[in-house]
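My questions will all concern the structure given below.
Note that one protein chain is taken out, while the other chains of the complex remain in position.
For clarity, chains are labelled A, B and C in written order, and residue numbers in each chain start from 1.
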Amino acid sequence: MAETKTYREALREGMVHEMDQDESVVLMGEDIGVYGGTHLITDGLIDEYGPKRVIDTPISEGGFTGAAIGMAMLGMKPVVEMMTWNFSFLASDQIIQNAAKVRYFSGGQVEVPLVIRGPNGGGVQLSAQHTHSLENLYGHFPGLKVVSPVTPNDVKGMMITAIRDPNPVIFLEAGALYGTKGEVEEGDNAVEFGKARVAREGSDVTLIAYGRQVNLCLRAANTLEEEDGVQAEVIDLRSIRPFDEDTLVRSVEKTHRAVTVQEQWRWFGVASEVAAIIQEKAFDSLDAPVQRVSGAEVPAPYARNLELEAFPSEKQVTNAARRALYIEEK
Amino acid sequence: MAETKTYREALREGMVHEMDQDESVVLMGEDIGVYGGTHLITDGLIDEYGPKRVIDTPISEGGFTGAAIGMAMLGMKPVVEMMTWNFSFLASDQIIQNAAKVRYFSGGQVEVPLVIRGPNGGGVQLSAQHTHSLENLYGHFPGLKVVSPVTPNDVKGMMITAIRDPNPVIFLEAGALYGTKGEVEEGDNAVEFGKARVAREGSDVTLIAYGRQVNLCLRAANTLEEEDGVQAEVIDLRSIRPFDEDTLVRSVEKTHRAVTVQEQWRWFGVASEVAAIIQEKAFDSLDAPVQRVSGAEVPAPYARNLELEAFPSEKQVTNAARRALYIEEK
Amino acid sequence: MSAEKEHSEHGGAVATSSERLVDLYKKMVEIRAFEEACQKGFRQGKIGGYLHVYIGQEAVATGFIDSFKEGDKVITAYRDHAHALLLGTDPKEVMAELYGKGTGMVKGKGGSMHLFDVERGLMGGYGIVGGHIPLGVGFAYAMRYQGTDHITQLYLGDGAISNGAFHEAANLAGLWGKDGMCPCLFIIENNQYGMGTSVERTTAMTDLAAKFDAYGIENEKVDGMDIEAVLESAGRLTEQVRETGKPYAIEVLTYRTAPHGAADFFEKYREKEEIEEWRKRDPIGLLEQKLLDNDAADEEKIDEIRSEAKELIAEAVKFADESEEPEIDELYTDVYAGADEYTGEE
Partner (left out) sequence: MSAEKEHSEHGGAVATSSERLVDLYKKMVEIRAFEEACQKGFRQGKIGGYLHVYIGQEAVATGFIDSFKEGDKVITAYRDHAHALLLGTDPKEVMAELYGKGTGMVKGKGGSMHLFDVERGLMGGYGIVGGHIPLGVGFAYAMRYQGTDHITQLYLGDGAISNGAFHEAANLAGLWGKDGMCPCLFIIENNQYGMGTSVERTTAMTDLAAKFDAYGIENEKVDGMDIEAVLESAGRLTEQVRETGKPYAIEVLTYRTAPHGAADFFEKYREKEEIEEWRKRDPIGLLEQKLLDNDAADEEKIDEIRSEAKELIAEAVKFADESEEPEIDELYTDVYAGADEYTGEE
């Protein structure tokens, strides 16, 4: 059974599914209760579950994330809303120094079953301070898991998995896609972490992305088929840590060419890691360098024309694929 | 004229050199004044320059880094000591959201001539919360410059350049090497950012590192020469952002093989970027995949044997080189 | 900002000259007209991103910037249009910024949340709640270090007080103030809500001025709907801070009658009646009544001011609308200062 739902509805459904099964699941964050949530993900939940399970917090990302870590250490399962991931630098000490490591430096005496979720990435003219894609930043640290679902079905299923995971999970939502629709399985559709998804099969070149750039790659794949007769395979990584190297490598062994696309900045980004992995594990299969497409190396600008220029475009992706295929760019 | 000095002395000399020339240079940080500095870098300077130029701060990394950004915006040149970079997560919002971006989102109306300096990396059993190598983290963000000098001469010359730079500079010192000695040029030995240094010439394989792993690579290069008759070239990146792609690529065009070494964790690290660049820009020259050597994927442990196991070893480097050369590992 | 000021011997509020009040009224009406035009521009899709207007709070910045002297600095969060207008930035350039145009005050790069006019003392416009507070304290130190008598006017919201950045910066200010090295006037715009969270739901101790006791910073409160009361505090405290080099904090009780942001429609967190009650104390309405009562202005004068303001703002909107988007190459400028303008792509 599957129904068409928005990303927003599916995400909320995942949380509600676990709240109904497990009293230890609580939600925390700024304006998630009385206000209804800035992105309306949690709208109405305070009425249903009460203020002890849907906890409105002051504007203190470090403090309430730290408190949630403490709760998790005692067996609660907090789901913290970072109103946007842009504010998470203020909680980064708690996330990196405590959540990611306390299990290790306690010699395994505690677990931190914590989810921190919120919209990641830009696209709606929020400018420099409100536009970041932080998957590489958090993905760097052992102890954390980092996921980035793009379909409504995945966002529900991965939220269910995230809440059940006994480790801290950085849950990066495609903020620009809250309103997009897709089929969502009813009930428990838990999606395992660490398994990439082949979003489109193809034989000529592999396009690798995650989050909303997956949709961009799918559009680019269509264009490549129409304009160049090229069959692109599109891989949705879904999970940044753990990371599914096998699916990538298998695809490149078939296609011999790869393009990796990210909204984030190029340097030390996910695309760099993908390129490094492919050249390492599929060196002999590669017929061309792995091409990277990234955001422009500037803080995000406000003006619409500049913003559009700053993010990866379909044209950049198709041209990167063409370079990998040694055919002329358009 | 050059004299033999410790890394610590050379670093301090760089700061003093600029303080003497420019009243707008001030030092700030925890215990840098009366206490003498946790690592004794600034010992005695408060007596010489007074408490208005050598400013002891409370334990509030975010607050004083932010204040330093404000000072810099009005034309002062603060050099902030992060007692260790491990505490910088608490200042990351100020560094990333304000220092790196305020020039951009003010439309170029301000400059932020700020240096943030302190020891980076581990090695002395400080365990999980006090052992980080954050070059990729800060290197990701446009608006920042990030450097990582390893020789005494470079630490002085790059400090001089950092203080003169009108942009925020993340100055990552090789904390474990404060006591090591080397030749240091007298006077103004400013070292340009963005130029890598060939620390050893060789023709068979390129070893790429920065910070204290450069020394590890130099040792590995000697071993490779002795044991395998292999001539390794060693490149010290020196500057992570800006980054010198040319020197790298030129070297690999000569050696056809590369190993990149970092103390930091593998995922989304500098070594991944190096591998991505080389496969991109020297694809046809490469005779083997770029090999990466990184820290173990665990929070840093305390016990000495575990810590030694967690950091890159000479053996890992020589074996990585052997893999790149398709000769047997030892 | 040239009108003469009259202070009582004892620093208490005294009647302000009619001419000056009319001038201030004019400013507030202009701000209101500007903000209403913004709301319209947002609905029309001409303004993107986040938009936070100042409706209901006009007397605060108007009153304090009245005491601004050349060389002083103003820094605030994202609710920053009024501050720019009061410091003298042409409304055209402000509106063009919001429209994302190359003629905007920061070239279309920042938008509503990031207004800067450094020449006039406006040091920004910041989007991370609390994040600007340490900067303002740093300005204050720098200005004393450089031997001037300038001060920072540092505006912050009630919501920002819960943030660690506030705490660390206020503590530094108190400490540096002991040596006369922190001429910083903290102006807490307590509009009683941080987004949808009332002050009572943000902290157990709701006396925001008194929070500065913890940092050894003297503090007081003022009614932010009464421009004369604000003026009195502003004049007195600005000069005190300037003289002593010590920080001071003033909690200004006000209310935003507009929603938090332009995209915030529901306002489930407060009652319509509450908004209505506060509208009765609208700072523009109160001043208008006072002007009429005291014969400082008649209905005709009021109408004239209102229609002049409308016209001024209409021109700004027209200018913004007709301006060009930034040149596409502007994407890559202003990342790094200095000759190299390095953008990370060698």
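One rule holds in what follows: a residue touches a chain if its C-beta (ideal position, glycine included) is under 8 Å from a C-beta of that chain, and two chains touch if they have at least 3 such contacts.
For clarity, every value in this text was computed on a predicted model and none was experimentally measured.
The chain not shown here makes contact, within the complete complex, with A, B, C.
Considering the full assembly, B:A128 is the residue among B:A100, B:A128, B:V205 or B:V261 that touches the omitted chain. Checked against the full complex, the one of B:G14, B:G194, B:G211 or B:P301 touching the unshown chain is B:P301. Across C:R43, C:K69 or C:K178, the residue that sits in touch with the chain not pictured is C:K178. Listed by residue number, the positions of subunit C touching the unshown chain are 162-168, 171, 174-175, 177-178, 201-205, 210-211, 213-217.
If you put the missing chain back, the residues of subunit B touching it would be 30-31, 34-36, 38, 56, 58-60, 62-63, 86-87, 90, 124-130, 265-267, 296-299, 301-306, 309-310. Even with one chain removed from view, subunit A keeps its contact list with that chain: residues 26, 52, 57-58, 60, 62-76, 93-94, 97-98, 102-113, 142-143, 145, 165-167, 194, 241-246.
Everything below uses one rule, namely that only the chains that are shown with their structure count from here on.
Chain centres computed from CA atoms place C at the largest separation from subunit A.
Taking each chain's centre as the mean of its C-alpha atoms, subunit A lies 30 Å from subunit B. Residue positions of subunit C touching 2 or more other chains: 104, 108-110, 114, 126, 128, 131, 164-165, 335, 343-344. Shared interface positions of subunit A, i.e. residues touching 2 or more other chains, are given as 62, 86, 90, 127-129, 265, 267, 297-299, 301-302.
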